[in-house]
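Only a single protein chain was left out; the remaining protein chains are all shown in position.
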Amino acid sequence: MSSPLARSPIPPGPATERDGWEVDARVPGGPLTLSDETPLAKVHVRAPFDGASRAALGVGFRRTRRADLGAGEVLVVGSGPGEWLVLGAPGTAGALRAAVEQRLAGTGEFTSVLDLTHGRALVRLHGAAAPAVLAGVCAIDLADAVTPDGSAFRTSVAGVVTDVVRDDLGGTQRSGAAASDNGGVRSYLLHCERSSGRYLADALLDAGRLSGLAMTGFRGLA
Amino acid sequence: MSGGNGNGRPEKLRGYSAWSLLRRGLTHEDWPRAWREHELRSSYDAVIIGGGVHGLATAYYLARDHGMRNIAVLEKAYVGGGGSGRNTAILRSNYLTPEGVRFYDRSVKLYEHLAADLNFNVMFSQRGHLTLAHNDASLRTMHWRTEVNKLQDVDSEVIGPDRIAELVPYLDVSDETRYPILGALYHPPGGIVRHDAVVWGYARGADVHGAHIHQQTEVTGIDVSGGRVTGVQTNRGRIATPVVLNATAGWSSLISDMAGVAMPVQTSPLQAAVTEPVRPFLDTVVVSGTLHVYVSQTDRGELVFGASVDPFASYSMRGSLEFTEGIAGHVLELMPALHRMRLLRQWSGLCDMTPDYSPIMGPTPVEGFYVDVGWGTYGFKAGPVSGEAMAACLATGKPPEIISSFGLDRFLSGRLVGEKGAAAVGH
Amino acid sequence: MSILPTTRRTATPTSQRLGHRAGEVIDRSRTVSFTWNGRPLSGHPGDTIASALAAAGERVLSRSYKYHRPRGLLTADYLDPGAFFQVGDEPNVRGAHRLLEAGMAVSSQNTWPSLRFDLKAANGLAGRFLATGFYYKTFIKPEPLWPLYEKVLRTFVHAGAITPDPGAAYYDKRHAHPDVVVAGGGPAGMAAAVAAARAGASVMLVEEDHQLGGHLRWGDGAALARLRALRAQVAAQPGIEVLTDAVVTGRFDDNWIPIVARSLPGITERLVKARAAVLVVAPGLIERPYVFAGNDLPGVMLSTAARRLVNLYAVRPGSRAVVMSANPEGDAAVADLEAAGVEVAAVLDARRQQGVARAHGRGGLRAVETTDGRRIEADLLVTATGWTAPTSLLNQSGDRPVYDQAAARFVPDPDRMPANVLAAGGIVGDGTVDQLVEQADAVGREAARRATGGSAAGTVPGLRPAPHPELFAAGTGGFVDLCEDVSAKDITTAVAEGYDSVELAKRYTTVTMGPTQGKLETVNAVALVAHATGRSIAETGTTTWRPVYAPVTLGALAGRPREPVRYSPMQPWHERHGATPLVAGQWIRPEHYGDPAAEVTAVRTAVGIIDVTPIGKLDLRGPDVAELLNLLYVNKWSKLGVGRVRYGVMCADDGVVLDDGVTGRLGEDHYLMSTTSSGAATVWEWVENWLQTAHPEWQVHVTPVTTAYASINIAGPRSRDLLSRLTDPEDVDLSADAFGYMNVRTGTVAGVADCVLWRIGFTGELSYEIHVPASYGLHAWERLVAEGADLGVRPFGVEAQRILRLEKGHAIVAQDTDGLTQGFSAALDGLIKLDKDDFVGLPELRWQQGRDSHPRLVGLQPLDGTVVPPEASQILRTDGSIAGRVTSSRMSPTLGRAIGLAQIDPELAEVGTRVTVRLPDGRDVAAEVTGLVHVDPEGERQRV
Partner (left out) sequence: MMLLPCPWCGPRNATEFRFGGEAGRRPDPASASPEEWRRYLYFHTNPAGWSTETWYHGAGCRRFLTVERHTVTHEVRAARDTATGTTGEGIS
């Protein structure tokens, strides 16, 4: 029996395989891009919003942080009151879940840790014009003063309930992209129910049509 | 009794005709007032609160058919200023339940002869009414309504995309759309009417038969003594009366509260909008429940749009942007060629929504206090039949059979009316 | 005089283009060709359609609504009621605002057979009889003729036309969050924007015209110098986004401000939805027309129109003019006309009781009759009789304008404005440009302070409206509304007939209801009503200004189509294999793959697979899940063992059936709940509602996992054979003893770990529902298809599933029930446990059972098995009354006969009762009430 291949809901351009996933083979790059990041491990945590678990995860609702919880570098997102989303490298979901469970075990709180890697679609909208594109389909104020780098919020994006994470990437890493004041290039991770993923990606591409938004290859968390 | 039956034209209601128009055009003689102003009496045999189509029609039939002439209609602003002047003027009788179909069918019949009856052209345009089905479930409901309608001799049928395209060439009936049109409930007697004309015609008719119409007269209290009504307080003074009818919309629970009678209603705005005119291209009324939109084109060439009520309790008539965005998006889903048409004006009316999408009509626990309320988004259609039925109810103290399903007591006894099944957007 | 219109004998119009003007906006170095009613003409870039026509000497631009009277330019701006054109397939184009483009096909609207010779103008002769209320008083009898009259009336509609072809257009939307939106880009708007931005606010400055500047643009040299300075300040000031050819179309709750922006590259129109902290309303003033006999003749125009034509477009508006002036702007128009070489035959100074009584002419102005009885030959009459403050945006914010008699206009009431709305410039009062700018500067600073400082509202300097004579109507007749052809006489007639409030008169005459939205007409109409009733204008009051502030296309409001749609992971396979799509809510599902009956037979005789991914799935964790299930389901859950699944039904507290599904216990504190596809979102919210509002003390975590799993039902006698090829018995033992009916297991399927397998039976066959982590759904499906080839595996769609479940008598919520169906009417007698302490819906269900008068859900079979009574066929009693209806029906491929389910009144619900079913074609057929289950009533097939 061939080992199963995991597929994203967003059809790739030229496809290749990576960590058991079919991914878009293009080298990521371009001034304004959308990439399918669905293969990232996605671990969902529920716990009291203001207790020991929050302390253990190091971040509360509406903020993110990069950390190592014991299974490599991850992005911890305070995605809701008493809800967290932990994003890690493809293929690490099992280890990540175990690491998070272990970290929360000592809190004595009522917690749940679920692997939702296959339950959610995840894309990254990247580039200096990303806020302008997102403003076409999202009512939240994307100004630095309101939603700075490291913000997380859930809202309706093109009619789909979406977790939005502002996760600017360092300006020196990718030439050609304009950097914002704090040195990074505007970048948003958008995360929704898997079955809406294809629609969301299409809607974002459509919203970015006049700005030159193009699909590019898988980037990963870095 | 004076006047006559529903088809008889009382002697006094003549006056408007092409000939008299010509004569006055030549002589430059002014027309008489359509209804007169009167002093507010200190007592009336009955007081009707609300100068919309329901209140005025009730006054008209009460005076004409039941000989009650010492009656007053109290209107806090101007006649027809509430829901009667804010609805989208669609008439139909293709309801779901037998009691609903029978009731609204009587209303359409009265509307068909209303112009002649009132000697006032209400411009009832029976251009046909299409309710589109975009999925199995709504198509099944269309069939259900059709079958019930046919058993009551109401003209309804389910038609397919080809017939729909013939009736409305601008509709996109291809299966390429996000909400494909699978079929439609076609109701030829349905149509649109000039809503203000209905109000004015009834006001003129009620006036001719002796009813007093008091505009700018706001009810501020209802006097109840020993479990029965004794009078109403207004901004112009107290009126003694043994019979009070609450025929308001939007404020119906507040008025009933004045008499100590609780109403199972939630008030929410219903929004509507109109475009600039274009030359006529849409002959039928088009409704899509799935897309929450209804459209018709007036004789002036404007498109009139409506939707479902705003999804929360509110007494605001300020309107909203999401309403016009939603309407425009959904209209263009149905008729993509309309994107260059311009929306000219939007407005709101207040609707009193009941738990079972049916009205509340008849007596209340307070003797002499009657209600004709809870009309949700469908009150205008029922104006004539409600007036006829409530007139009988006020005159006899008992609700006539045709409204027996709509009593207030049904909510406490758990016998709700079954229109809920079809009513999400029922225009 | 060549420009005098407009009979068929008129000579060809000649150019009226003037020499260079200091403030002109046209580019004379280039020409733009277009056609006017098929005739080639040209103008310059920067021309509006109307200015190009006026430059070409065209004076009659349209015909009026009711009487088909010839009309020319009145305001020469967006509002001009005489300049509505059809441009290509676009109707009602504002010809005095829309810029000329090369190749435009411009035509006048509603003229037949031609603009110059309009047959319907005969209506004008009947004008005396077409007076107000005409339609209400005629065509009443005979009744049968009304539809014919109506058809004729509709042919008189004054408007452009649309075509069924949508053509190409691109509309989009954008959200914006400026601190301050300034509505109006005249001197006050520019000054307010600059001041607010200097104070640190982000500002969006919105101007309806194509350039900033307002009235400075058509002013004198000093005004033009001031214009350049202000524009330079705006351009140099960071933090201001300027939108020209854009309009604020409304103000909604919490300063939600839609702005339609045009002239953006690649975009037909964009709707900017701004959530602004503060709105500054600075639209200036609108010049008000004067009502007198003949006031609609081509050649009669406002002073601002004449000045725009001369100074912006270098067009001579006439050759011999009379000017009626009541204000400095009117006086300035005199100077402009003289400078343009127009002979000013007379200036009537309204401040000295001079004025126009009547205008004479046919097809165009020929002479002006003054109030002192003079008759002056002229082809141009310019009026400057007063101003209207466009208070609509303020009214939408809660303000009620008050009438200032000394200034002869309604002005905003500063006490009624909310703290997040301010007014600047001419709408507030009058002054020199310096004074306007000074006030606006202070407003801009205050706006920034309120937007960014958050402190309590400070004071805002006002501007006093300047004294102005009250000039509305000469009393000689004329039109108060040129869009709607409503005359002054119509208003007085309406009042005499009892339509004596502004709102009633408006509705009776339709005054102010046309495309100019009353901006030009309302105050005159109010004045006429006041005069007719003997009340003052202040007592009469004004009508309610409703959104939209300016007409908006449906395209702009709609934007790009954005209707969310959901797909299962197997969708690519379905598309490749010819599935007929079914739109089910947001989901696109396979209805069938060509032959639903054969798909049914495959399930009954071999094995079928169906994609049931849309079935709602909730992951429930925590020690109190069983309590939750006991509360929400009508049946009991406390004793469900680990590894077991159970069917449950939820009702609401009114006893009405809400949803159903199976829930399995995967671990001690871990359950997986399934719901109907359409109920997935509702049930999730329902569960959260009870947890959060009624039992926050319960420890339960709910996570929606509907699309975390690809769900596949494998059904049929060979389903075990098929599934066993993809599983390892060491991991999941499929044998009947190890994995019995209504059990759940977790394990690896087709190499995919963490799958959930339920043995359940919606189809009545041996069947397994497998839930595969969604990324592997397509893989698992393809493996099932490949491994099952020799077993006769066949994919089946929703239609086959409907038949299969109907054969088994399984009700579908919302098909076999409706919005009022309580539990005991859904054949749940065995399931509902009235002995529980509580569950949602318990009291109503107890009372329903006690009454015992409710309809029942039953099986139904027509005696003639070849006749399938369509769903919704009514069941009749002998007296013809309705006793019930067919809720589901199909031809059963398994039984070879028609079967159904029905809701039926209790007296006919006994099994074996014969009933009459009325078919849609009117025929009656006999049918027999049966048990719910038509195939395998004992359920033996699913327990193997």
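Worth pointing out:
Letters A, B and C name the chains as they come in the text, with residue numbers starting at 1 for each one.
As a working rule, contacts are C-beta pairs under 8 Å (C-beta built on N, C-alpha and C of every residue); 3 or more make two chains touch, one makes a residue touch a chain.
Worth saying up front: this structure is predicted, and the values here are computed from it rather than measured.
In the entire assembly, the chain absent from the figure touches the shown chains A, B, C. Here one chain is not drawn; of B:Asn94, B:Thr267, B:Ser288 or B:Ser405, the residue touching it is B:Thr267. For the options B:Pro98, B:Gly210, B:Pro355 or B:Pro400, the residue in contact with the chain missing from this view is B:Pro355.
Touch with the chain that is not drawn comes from one residue among C:Glu101, C:Glu143 or C:Asp253, which is C:Asp253.
Annotation: of C:Asp654, C:Asp733, C:Asp754 or C:Asp905, C:Asp654 touches the absent chain (contact as defined above). Interface with the hidden chain, as seen from subunit C, comprises residues 252-254, 256, 275, 653-654, 685, 688-689, 691-694, 696, 837-838, 842-844, 847. Residues of subunit A in touch with the missing chain: 49-50, 60-63, 80-81, 139, 153-156, 161.
One chain of the complex is left out; on subunit B, the residues touching it are 251, 253-254, 262-267, 311-316, 320-322, 355, 411-414.
We take it that only the chains that are shown with their structure count from here on.
Comparing chain pairs A-C and B-C, the larger number of C-beta contacts belongs to B-C.
Distance between subunit A and subunit C, defined via averaged C-alpha coordinates, is recorded as 33 Å. Subunit B and subunit C have centres, each the mean of its CA atoms, that are 23 Å apart. Among the residues of subunit A, none is in touch with two or more other chains.
For subunit C, residues touching at least two other chains, in rising order: 273, 562-563, 565. Those residues of subunit C whose C-beta lies close enough to touch subunit B in the complex are 89-92, 110, 128-129, 131, 133-141, 143, 146-147, 150, 153-155, 157-167, 169, 171, 250, 252-253, 256, 258, 271, 273, 396, 493, 496-499, 501, 503-504, 507-508, 510, 513, 515, 517, 546-548, 551-559, 561-563, 565, 582-585, 814-815, 818-820, 844, 847, 870-874, 876, 880-882, 885, 918, 920, 922.
Against subunit C, the residues of subunit A that register as touching in their complex are 1-9, 11, 21, 38, 44, 46, 110, 112, 114-120, 132, 135-141, 143, 146, 158-160, 193-196, 198-199, 203, 206-207, 210.
Residues 172-177, 202, 266-267, 273, 275, 560, 562-569, 572, 586-587, 613-614, 619, 621-622, 699, 701, 703-709, 750-752, 754, 773-776, 778-780 of subunit C touch subunit A in their complex.
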